[in-house]
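Can you keep this structure in mind? I'll have questions shortly.
Just one protein chain is left out here, and the rest sit where they should.
Think of it as A and B in the order they're written, each chain with its own count starting at 1.
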Amino acid sequence: MRSFISGNDAVAAAVRLAAPEVISAYPITPQTTVIERLAEYVESGGLDAEYIHVESEHSAMSAAMGASLAGVRTFTATSSQGLLYMAELLPYAAGGRFPIVMMNANRSLALPWNIYGDQRDSLSQLDCGWIQAYAENAQEALDMTLMAYYIAENERVRVPFMVNLDGFHLTHTYEVVEIPSQKQADEFLPRFETENKIDFDRPKNFGFSAGPDWNAQFHREHHEAMLRSTQVIAEAEDKFARIFGRKYSGALDAYRCDDAEYILVTLGCVSGICRQVTDALREEGVRAGVLRIRYMRPFALDEIRAILAPARASAVLEKDISFGNAGTVFTNVGAAAMNVIGGLGGADISREHVRSIFVRLKNGENGVIWL
Amino acid sequence: MRLKPLPDTIPDCTAFEAGYLVTQNGGWRSERPVIDEAKCVKCRQCYLYCPDGTISQEISVDYDFCKGCGICAKICKPGAIAMRREADYA
Partner (left out) sequence: MAVSVKNLDSREFFFGHKACAGCGGSLAVRIALKVLGARAVAVLPAGCMSAVGFNFPQLAFSNNALITPFAATASVMTGIEAGLRRRGEIAHVVGFAGDGGTADIGLQALSGAIDRGDNLIYICYDNEAYMNTGIQKSGLTPFGARTTTTPITGSVRRKKDMLAIVAANGAEYAASASVGYLDDYVTKIEKAAAKPGFKYIHVIAPCPTGWGIKTNETIEIAREAVDVGLWRLREYENGQWLENCAPSRPEDLVKHLTRQGRFSALDTDKLEETKNV
């Protein structure tokens, strides 16, 4: 069914199709309409789930962990200050290997206060052990959320999954989105089964301490699971394409990079205008390309470097700054000459801005540059 | 109580068999409770109030896990439990 809906609506539609049994969430702009839709689905009987009205994001994630431990599928959503308020829980959920799916509406961090989109919230949490994916448009947000359950709950992975949408730019803009049928969703998404749940026949202890003799082994296993998820992401996308006819490209979405002399690395919905500028530049004889990162974790470092290596110069454009250093995407990529910091606190990134980045790259500029 | 072996491999997350004991606590003791059967009236107050659950309902002490706190001796109204130097039992 084709509908004209917002990015947040698309996420809510995907969650309804995935049918989590417990939803716990706390409102924060610009995530709010996701949880409003879900509450409406639950109250109207359109979604058979427990909706827990928690008193904070900290409790939202705590309740999601509890429900996951009880062996049921869960969902929560947050943004910005809320994500940081649950920051303590993020490595906890990941270390406990609770396959929670969470939507994060990317938003700036206070101070100064700002409700608009940048990616400093989620990028500050890259090391918490979650899979982190960034959608570019509402359709991808829907599809990514459905796939998030497939990937997170897969027994070779069992790692929580954060689906990121640019605040307002994606969460609140309307697009035509193909909403799959429940039958298709059920065909795609297996039931959630896990051994690691509360079991009265074979009781377990969970969330325990592990001292120096054992500690690293748990983290190593978690890391290996994260690496394995790359394969599971590919499987999920293949199956998704078979059922829904839309094919995604794993960790990266490379546009006209094959013969590109200048490549702009991007994250999230700014990629669209970057591709438009690339097309325009190509017509002017400039061999430009755009490499959109879809997954920040697991991180496709080797693939990124292989794509960037033949180019004359590349830049990372990101809505983030790690104060005193550079943008976090830039330092992760490690192979780009220039780091462009833009879009902080919802600042506009225009085609002219993007064009200027390519011009500066051509001029041999490098280092951290503020739009 | 029989202890379990150290696991060969770690579980794939922080979930593991409940009640899995690999060490005892008896070595903590400097004094041990010794029960005088003749004086014991089987009121089971020692069983009830033991923080470690090391006295059975039949009033026998699990010396592998008793820490020697002495609560049992203190709570025993008939005075059937004496705390004795652990060194004497070495």
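Descriptive notes on the structure:
FYI, contacts are C-beta pairs under 8 Å (C-beta built on N, C-alpha and C of every residue); 3 or more make two chains touch, one makes a residue touch a chain.
Keep in mind it's a predicted model, so treat the numbers as computed, not measured.
Here the chain not displayed is in touch, across the complete complex, with A, B. If you put the hidden chain back, the residue from A:54, A:109, A:300 or A:335 that touches it is A:54. In the complete assembly, the contact with the undisplayed chain comes from A:199, out of A:127, A:155 or A:199. Listed here are the subunit A residues that touch the chain not shown: 21-22, 24, 50, 52-56, 58-60, 62-72, 74, 88-89, 92, 198-200, 203-211, 214. Interface residues of subunit B facing the missing partner chain: 1, 4, 6-7, 14, 16-25, 28, 43-45, 47-53, 57, 65, 67-71, 73-75, 83.
Everything below uses one rule, namely that only the chains that are shown with their structure count from here on.
Taking the mean of the C-alpha atoms as each chain's centre, subunit A and subunit B sit 52 Å apart. Residues of subunit A that touch subunit B in their complex: 95-97, 158, 195-196, 202-208, 210, 214, 217-218, 221, 225.
On the subunit B side of its complex with subunit A, the touching residues are 10-20.
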